[in-house]
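Pasting a structure below so you can have a look.
For this depiction, one protein chain was excluded, whereas all remaining protein chains were kept in their positions.
Chain IDs A, B and C follow the sequence of writing; residue 1 opens each chain.
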Amino acid sequence: MTGSGTFEPVRFNGWPELKEAFLSQHLQASFILAPMAMALREQGVPIKIVYLGHRDGTTMMVHKDSDIHRIEDLRGKKVAVPNRFSNQRLIIFRAFKERGLNIDDVTLLEMPPPDMPAALHVRAVDAIISGEPFMAQSEMDGYGRVLFLTKDVWPEFISCVLAVHEDVIRDHRAEVQQLVDGIARSGKWLDTTMDHRMQAAKFTGQNYYNQDPKLLEFVLSKPPDRVKYTNLAVRRKDFEEIELVGRESGTLQGTAHFEDYADPSFVTDESAIQPYLWEDTP
Amino acid sequence: MIEPPAQNLPTERTGPAAVLVRDVWMDFPVKQGSQAVPVLERINVEIQRGEFVCVVGPSGCGKTTLLNIIAGFLNASRGEVQVEGEPVHGPDPRRIVIFQEGSVFPWLTVSANVGFALSRKTAAERNQIVQHYIDMVGLTGFESAYLRQLSGGMRQRVEIARALAANPEVLYMDEPFGALDYFTRFKMRADLVRIWQQEKKTILFVTHDIDEAIQLADRVVVLSSRPSTIRLILSVSLPRPRDLNSRDYLDTRDRILHALGMSLQNGIPPDAGD
Amino acid sequence: MTSAAQPTEVIGQEPPFVSARAIILPSIVAVMFLLFWDGAVRLSGSQLFPKPLDVLWGLVELAQKGLLIKYVVASLFRVTWGFTLAVIVGIPFGLLMGSNKLVQEAFNPLIQGFRPISPIAWIPVSILWFGVSDAAPVFLIFLASVFPITVSTAAAVKSVQSVYLRAADNFGLTKFQLFSRVIFPASLPQIVTGLRIGLGIAWLVVVAAEMIAVNSGLGYLIIDARNAGKRYDLVVAGMVLIGVIGWLLDLLMRQVERFQTVKWAYGTLHD
Partner (left out) sequence: MSLQRRVLLAAIGWLGTVTLLHLWLNTSAFEKRTVSTGQTGKQFRVGFLPVT
């Protein structure tokens, strides 16, 4: 996503602030939680999901020596989730429904992802679930244990999507296309070899995320399919699954449908995407 | 020499009186609906230019109220005040009041205070006037001191210097020495008379201290307790500087006390303080 | 011809007096605190909570990366502008409210209504208005300090002793002169106290203000350290920086209170 200076990445520390900046068009586009984008569209905010951020990349962690070994053991426990409008929360609804469990048996606490590892460490909560690298953090530091990866419960799990304001799509389609291509091609590059991933870990860690590259390397490698950056085109089936769980959990009203909140026109043929030929500049 | 209250004795007629108080009545409405409280009744005083007049009376008799009316800060319920023939409608730089609680500005140095009213003059003129009055009141050397660094007596000197620097025609002084110690008061009275003689101002001086009045005034206006009327206007014909042990001095004091229904021949009367 | 008053009556200048004890005593307490902190962390065996030395190394790391100066300047920039705007708006408006009964009655309810709203509650609104620029934190800091400044200025004007006003009136000052030469100087001491409180609150709010999407500042340092995983040493380093700078700002403001044009109102009990 280096772009040619046309794009300015703006890092946020919390979903509410990001949403507000995006809502008020201080951001032309933004990576955002899928259900949050859909809910905003339901509330009449003219935005379209044009691409996905990544697939999977989310894990449920429990304390190393906790008695939780199966999803059923979550009953009566406290689970930290990143935001009401997040698939990390909806996945729990889906997992409980598939196992015939009652969602009211588990307590879901909204908590900023950065605070989750510490909360698990001091056992303020029994389980945490959010995007990486915060989950890997607890695993790397030895007090966290993976309960499940998203691909075990919700294959092709979507967490973040790229959403763009409709007037930006109308007036600056070329830029949006350039943005989506850039993301798609760097995603392809990322998923071609592990070496690329290691380079990305170092580069992103220092310049954009300000996070320890070793942590990002852990996320991108253990296991290799912990997060995937390809196959990110917007597909109706994936989103209708989210609509279903969103409605059942009362998070979404179901008043916005795929045509309202999605615009798949930017990636017509995924196989045609060429990875960037890009080396990490020292 | 006693004067009947209603009548006054102009020494020689040199144009309209410096300050003329004609038939002034004053009452304060305490609360809506309730009867207004009478404070001053039938006050008639005429002060000649250059004269030193003291108004004396028990505390709370309305002396300060009268002064504020004369100075234009208060409007009388009835009657009128004229200065040089013109009716008074409000305060005026030609008639400076030295308030009882002291109004020297604590955020200014002595010289800045004294020069406060001289903003329209050039810097040179201002400094010359300021220095003149600072020396006159005996504050030489304290030009850049601040109020909190001065004693009570010195603060009063700044007050007087500032008033004089504005070159008023009349000085109204409301018990200015009330907060000073016994000895400083004597000093301040001597200095005030000296300055009065030099500057030839008209002075109206309000006090509850009968001795102070006699030591300072050409004429003393004696007010009764509230609602106060003029009991006596007494010309003090003692030569200056006044001998405070003289027979005449003591006689004058007795006349004033007598006018207030008190006499000290056989000790201090029990109701002296009412 | 003139009789000068004796100089002894003058009360001498009060020199600022900092005894050695005033330095040694607090440093002993500080050292004890650090030891207590260090011991507590070691005892609790917590890997997360940093020890004083870790915090020191965190500060050194920040300095080496040049982030220390960047973040301090960013926070000072925002507090300076937010506070300056609050002064520019707060003092005149406070003077007006204090001196004009109509304005007071008209605006006081509005101000008393806004005052209790914590600046943090304003974060969403400020993002909608100012987005991700420096303007958002400056706006929050402005809000945090403009109310205490306005209110203390208005109170100051109202408490100006009427004898000064009568004296000024007596000297025939115009309305403007009355304001600039009597009302303002007389209220200045209380205004300065209001400024000191305003600045304190401004510095309190800088952390919350910088949690919006800005990429610099001590508040950002803390929130960013949380994102970077286990960097609680930087979190505490940020807290230390905020504490020290906030204290220095207050010391600076206290120097203003020792100026002659203001000191007169504080009496001798002022330290």
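Basically, contacts are C-beta pairs under 8 Å (C-beta built on N, C-alpha and C of every residue); 3 or more make two chains touch, one makes a residue touch a chain.
Just so you know, these numbers come straight off a predicted model, no measurement behind them.
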Displayed chains contacted by the hidden chain, counting the whole assembly: A, C
Residue of C:62, C:132, C:154 or C:221 touching the missing chain in the full complex: C:132
Sole residue of C:80, C:108 or C:177 that reaches the chain not shown, by the stated touch rule: C:80
Absent chain, residues of chain A that touch it: 1, 4-15, 18, 21-22, 26-32, 53-54, 57-58, 82, 113, 130-134, 159-160, 162, 172, 175, 179, 208-211, 219, 227
Touching residues on chain C - with respect to the absent chain: 69-70, 73-74, 76-77, 80-81, 84, 132, 134, 213, 215-216, 227, 256, 259-261
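Going forward, only the chains that are shown with their structure count from here on.
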Farthest chain relative to chain B (centres taken as mean CA coordinates): A
Chain nearest the overall C-alpha centroid of the shown protein atoms: C
Whole-Å gap between the CA centroids of chain A and chain C: 41
Centre-to-centre distance between chain B and chain A (centres being mean Cα positions), rounded to whole Å: 87
Distance from the mean Cα position of chain C to that of chain B, given in whole angstrom: 48
Touching two or more other chains - residue numbers and ranges from chain C: none
For the chain B and chain C complex, residues of the former touching the latter: 71, 73, 90-93, 95-97, 99, 101-103, 105-108, 116-117, 119, 135-142, 145-151, 153-154, 157, 166, 187, 191
List of chain C residues in touch with chain B within their complex: 2-5, 7, 9-13, 161, 163-164, 166-167, 169-172, 177, 181-182, 185-186, 188, 260-262, 264-265
Residues of chain C that touch chain A when the two form their complex: 47-48, 123-124, 127-133, 211-213, 215, 223-224, 226-230, 232
